[in-house]
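The complex is shown incomplete by one protein chain, all other protein chains being positioned as in the whole.
By written order: A, B, C and D. Residues from 1 in each chain.
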Amino acid sequence: MKDVLLEVNQLQTAFKNDKGEAVAVEEVTFRLMPGETIGIVGESGCGKSVTSLSVMRLLGSSGYIKQGNIKLEGVDLATLPESQMRKIRGNDISMIFQEPMTSLNPVFTIGNQMIEQIVLHMKLSKKEAKKYAVSMLQKVGIPRPEAIVDEYPHKLSGGMRQRVMIAMALSCNPKLLIADEPTTALDVTIQAQILELMKKIKDEYNTATMIISHDLGVIAEMADKVLVMYAGQVVEEADVYTLFDHPKHPYTKGLMKSIPHLEHDQHTRLASIPGTVPSLNQMPKGCRFHSRCPYALKKCTSERPPLLPINDSSHQVRCWLYEDQQHDSNAGKREVLA
Amino acid sequence: MPIANVKMENEAASYQKGAAFNLHEELGQEESYLKVILKKFLKHKLAVAGLVIFSLIILMAVFAPWIAPKSPYSIADEFAAPPSKAHLLGTDQVGRDLLSRLIYASRISLSVGLGAVAIYTVIGTILGAAAGYFGKAVDMIIMRITDVFMSFPYLMVILVLVSIMGPSLFNIIVVLGLLGWPPIARIVRGSVLSIKELDYIKAGVALGYSAPKVIFQHILPNCLAPILVNATFGIASAIIMEASLSFLGMGVQPPTASWGNMLTEAQSLTVLASQPWLWIPPGMMILLSVLSINFMGDGLRDAMDPKSLK
Amino acid sequence: MFQYIVRRLLIAVPVLFGVTIFSFFIVNLAPGNPVEMQLNPDATAADIALKKEALGLNDPIYVQYIRWLENLVRGDFGFSYSTHEPVMGLIGERLIPTIMLMGTALLIAYLIAIPIGIISATKQYSWVDYLTTSFSFLGISIPHFFLGLGAIYVFAIIFHLVPTGGMNTLGGPGGFADTFSHLILPALVLGTGIAGNMVRYVRSSLLEILGHDFLRTARAKGLKEFIVVNKHALRNALIPIITIIGIDIPLLIGGAVVTEQIFQWPGLGQLTIQSISSRDYPTLMALNFIAAITVLSSNLITDILYSVADPRIKYH
Amino acid sequence: MNAISKENNQLNIHREPDSPLIEVRNLKKYFPIKKGIISRTVGHVKAVDGLDFSIFPGETLALVGESGCGKSTTGQAIVQLDPQTEGSVLFEGTDLSGLSHSEMRKMRTQMQIIFQDPYSSLNPRKRIGDLLAEPLIAHKLADKKEAYKKADEMLEIVGLTKFYRSRYPHEFSGGQRQRIGIARALILNPKLIVCDEPVSALDVSIQAQVLNLLKDLQKEFQLTYLFIAHGLGAVKYISDRIAVMYLGKIVEIAKTEDIFKNPKHPYTKVLLSAYPIPNPHLRGRERIIVQGDVPNPANPPKGCSFHTRCPIAQEICKVEAPVLSGEGHMAACHFPHSPIS
Partner (left out) sequence: GTGGTANGGGSKTMFLGMVNPPVNFSTINSPDVASSFIEKFMFDSFLEMDGPQNFVPKLAKSFETTDNQTFTIKLDPDAKWSDGKPVTAEDAAYTFNMVANPKVETTVGSYLSMLDGLDDNGKLKDGQTEIPSVKVVDDKTLQFKTKAPVDPNMIKEQLGTKFLILPKHVLSKVKPEDLAKDSFFLKPDVTNGPFTFVEYKKNQDVQLKANPDYYGGKPKLENLYVKIMPAPNLAAQLQTGELHMNVGIGIGKIPPQDYKRVEKLDNVRTKSEKTIGFQTMMFNTEKIKDAKVRQALVYALDRQKIVDKLLKGYGEVVDGPYTSVSPYLDKDLKGFSYDPEKAKQMLKDAGWDFDKTLQLVVPIGNKVREQSADIISENLKAAGVKVKTTTYDFPTIMQKGKAGDYDLLLMGFTFTLDPEISSLYSSSGAYNYMKYSNPKVDELLLKGKSEPDPDKRKEIYSELQKIWDEDMPIITLYSDDDFDAISKQVKKGEPRVFGFHKDIVDWSVAGAK
């Protein structure tokens, strides 16, 4: 077995607010191998971005990692001093954001923003850095990179800007690339371009990737394995084929059914998950999904299910329905959390 | 249209079953917007402090005749006397009880500050909203008028208006009110321009609402924040402005006291260095009321910010 | 860009025209008249009549306005009613000191306001924030004359650091250092007054920017927080801050009256007050005209600065 | 198309069968680009450049296409939020541009619009009850009491409860807000509703709820929809016919099944192929990925506007703009039958 690149263990992240704190990510655990792509899906507000920002340690002044650890090649990022962490950001771990329109600083040129990072981490001279930036732009398929490098972001279309973001993210050869909804803001045809580019890049650089999306299509297209999140928790983890073929968690099942497939018959009703996602300050007791779950048991309303593998496979699920197929090898840990 | 009782199988069911718990919670806290604002506001510690202080000042102004220990005009034997038992804050340069004057002055200064700002905020808001909403020629004309007003010989206009109308508290308020609107108009225009593009305004038009209804009921309530900020600053400037008007004999007329003219009267090195009781109290009052208004404004703005309510 | 400027200038013409008409009538409507202010107690009726005639005050007001306008077009502001100097010279000799004072005051204001604004924005709702807010209100709550006298008392009288007023040491060596020592106190007084207001602007515009996505990008690159705030955020926050230069410059022209007086600084503010109190119409008109031009051009300049600070804005 | 609207024709016997509810003729909307000293108009963004289509009572016409191709502009022109530059919109045969302000205001009760963003389409400072009752009161269709009663009923209809009436928009989730937006559009009992991407901003699980709701309401109230979207999945589910737009023009219009089964225009093919299918087994499938961005609508390419990105473009495409042709299934392409790989 290869060395694990990233290991996130029982991550819990919270934000301070006037009422005390709000736990945005309750329990996230996963591992990522070099070159592997993990997809995270889930509804808006379920904590996908917070998870990725926790890895980057970019939670802002009010957010903090409450529990758990994040090990990058064995180094725990959760407790790393800020100055060390800065050396990792943009260098070992890079990130692409959802909104290419607003993720670039409008008052600096593309080159300026790229060079800043290259100079910082690769210790090149400005001139070399610029050359390098141009070559990176070329790699992500930007036409006329020599000219574009001196342009301001507003001159570029959304797709182009996302390419710039990718070029920027890759410029320091990161070990891990985090892409938080990289195509949500883009059109279908442009989305296809970007996804294609990301695949190509991944093959070329063998970068481990964390791709976050609520579009199951994108996940199906890109991920090797998938985390399904609901209300701050990972509710299911499986490799991509297993997940799409045999979803276990009622939420995942509901999700799968409610997507209007192209091959879907027009005259049958769409299935949908009733109700809405509970808000952070009104989390139901027990299983967080129980209020919307068609299969909810009595136990679901009071006891919180653990995330456990089914039949010792790599397929993990957090649901009492599968209690008998799971055995709890992590009982100790669960106690702590409860 | 006969509204039939449509059965929304999936959803209706869900709301009975799934959302039941949500519903109860939510119905329990069915609150009016005002209450929500009030609650938010009361959480803002400084805002509450501001409210308390400002209310005290208002009370002081309203009940001045009952609170003031002496008449604010009667002249004692000691001029510019330091604080003593007889005169808690001392006497001014004409031998009047400073504490009493300070208390009475709050009536004048607050009326000037609040009155003038109220007037120009209304004017500026209406003009700015009209310019922003209707655009084109209306915008062009209003903005040019704003330019003209902004490049006006301020002092001269005040001089003329006041001398035509006579320098009285009311007229000062009116004049300051008539001249202060251009910045507000610009701010409101800017906000309206951006809010006008929002979908809920378009929805209003699509629903066939008339222009005044859209402007006053839908657009303006949503650009309160910048107006509020400007107004709190405006109150301070109006209070100070009144004082500087007395330089030209156009301020509040003697022997009436305002915080501004109490400060102006103390314009002397001797007073500054050795008679601090003449200037610290009015200065403090201005600062205190302006600060309390500002903190209240901050609190109110935060409380009314829909984002903060989410 | 050039076209844009030309267009703006063309739009400014009717505005200027409006301002001159309004101010001419306002000035003439002001009670009192210039002739009386120029005669001493023993003046005879003939002297008064002659003066009135000489000043053209017997003509109908619109005739006077047209005459004024004609002269203006020829670049002539006329003669001061009180000193009999050409108004152009009268204003000219005060323009430099005014600009000097204004410029320094603005500079000081920015030097004070920007760092304080940054601190209070990045530490929003902390005690530092509340403290700076209170100080900024102190800045606008203290009348300038008071701040001025206080500054004189402390810096000139107690510590003898600077002279109490004037623009140069009389009979002294002159030169930059000398002028600077006279300039610093009034500029400081004026500057802190403006800074009070400005801190709030800097704070709020920075707060607005601090929530933007691109700052997260900058942090994700591994940049230091200092650079994130002072390079990436501040540069964007500058744009709204520029607006207030446009608001402040006109205020400074008129608003420096008191400061100029207390520090005997020979600026336009003093001239304004004097002209008002002697009803010196030509000088007042010229001052109004210049004020209007300043307002309009500072608006234009801020708009141009906008496009310099923000590459997204391009004027055509 | 008649299979679908049969039911409606029976219900609305007073209406001529097959006469369109909305007829759009040569609709053009140009936004001026201003320049120069006196802001002379030096050019136009041809946001919508000559659309012709009809929507029949009770049917749903979907409008799909990339961002900026003019979908919203078309929608807003139809409800006259932003009147067209040229051409006409006929509502039940009445030319809307010929109406006076007050006539138009009355006409607005007949057609409504639902916006994409549930967060910006509700006034944050108005209670839900007021939001819903206001239109009735403004049009004097009901007195206050009745209006609020109707608002309550409407809330129930869209699957909320009347107890929500005194709450504010911020207290609702996106899906709930979209329901409120739908309720607001419905309360005036309109015949036509323009849905401008009503589900794009919603979560997957909520999307389905809203789509189902829209469909149910259509059945119940014989509504006619113009459904704007860029997600093909939702469109497939809700629409009877689909119009595919590219750069301000309709490039293909046909019944939904036809579009999906037998797309003619290469752009439609590209769209279908680019749509990410939530099935990992289909990962390796052949996909057409066109290069480049949508051209600037201020300066659209000559000839066929898609030729710059079209994988099968020929010389003729660069010179001659194809016209929309075909019976029932219309496409604007010189080579509608060429396969693409």
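Simple rule for what comes next: contacts are C-beta pairs under 8 Å (C-beta built on N, C-alpha and C of every residue); 3 or more make two chains touch, one makes a residue touch a chain.
It should be emphasised that the depicted structure is a prediction, and the values quoted were computed from it without experimental measurement.
Participant: Which of the displayed chains are touched by the chain that has been omitted?
Facilitator: B, C
Participant: Just to verify: which one of B:94, B:118, B:193 or B:224 makes contact with the chain not shown?
Facilitator: Hidden-chain contact among the options goes to B:94.
Participant: Among B:60, B:80 or B:175, which residue is in contact with the omitted chain in the full complex?
Facilitator: Of the candidates B:60, B:80 or B:175, B:80 is in touch with the missing chain.
Participant: Can you tell me which of C:14, C:172 or C:211 touches the chain that was removed from the display?
Facilitator: C:172
Participant: Please output the residues of chain C touching the missing chain, sorted low to high.
Facilitator: These residues of chain C touch the chain that is not shown: 30-34, 36-47, 50-51, 54, 79, 82-85, 90, 93-94, 149, 152-153, 156-157, 160, 163-167, 169-173, 261-262, 264, 266, 270-271, 274, 276-279.
Participant: Considering the whole complex rather than only what is displayed, give the residues of chain B touching the chain that is not shown.
Facilitator: Chain B touches the chain not shown through residues 73-75, 79-80, 93-96, 159, 163, 166-167, 246-251, 253-255, 267-271, 273-274.
Going forward, only the chains that are shown with their structure count from here on.
Participant: Could you compare the number of C-beta pairs in contact for A-C with that for B-D and name the larger?
Facilitator: Comparing A-C with B-D, the pair joined by more C-beta contacts is B-D.
Participant: What chain is most central when centres are computed from CA atoms?
Facilitator: Answer by centroid distance: B.
Participant: Quick check: how many Å separate the C-alpha centres of chain A and chain B?
Facilitator: Measuring from centre to centre gives 47 Å for this pair.
Participant: What whole-Å value do you get for the distance between chain B and chain D if each is reduced to the mean of its CA atoms?
Facilitator: That pair's centroid distance is 45 Å.
Participant: Averaging over Cα atoms per chain, report the distance between chain B and chain C in Å.
Facilitator: Chain B and chain C have C-alpha centres separated by 25 Å.
Participant: What residues in chain D touch two or more of the other chains?
Facilitator: 209, 212
Participant: Write out the stretch or stretches of chain C touching chain B in their complex.
Facilitator: Its residues touching chain B are 11-12, 14-16, 18-19, 22-23, 26-27, 29-31, 130, 133-134, 137-138, 140-143, 145-146, 149-150, 152-153, 157, 197, 200, 204, 247, 250, 254, 258, 272-273, 276, 284, 287-288, 291-296, 299.
Participant: Which residues of chain B touch chain C in the complex?
Facilitator: So the residues of chain B touching chain C come out as 46, 144-145, 147-148, 150-157, 159-160, 163-164, 183, 229, 233, 236-237, 239-240, 243-244, 247-248, 260, 263-264, 266-269, 272-273, 279, 283, 286-287, 290-291, 294.
Participant: Which positions of chain D touch chain A when the two form their complex?
Facilitator: Touching chain A from chain D are residues 66-67, 173-176, 203-209, 211-212, 215, 230-234, 236-237, 256-257, 260, 270-283, 287, 289-291, 293-294.
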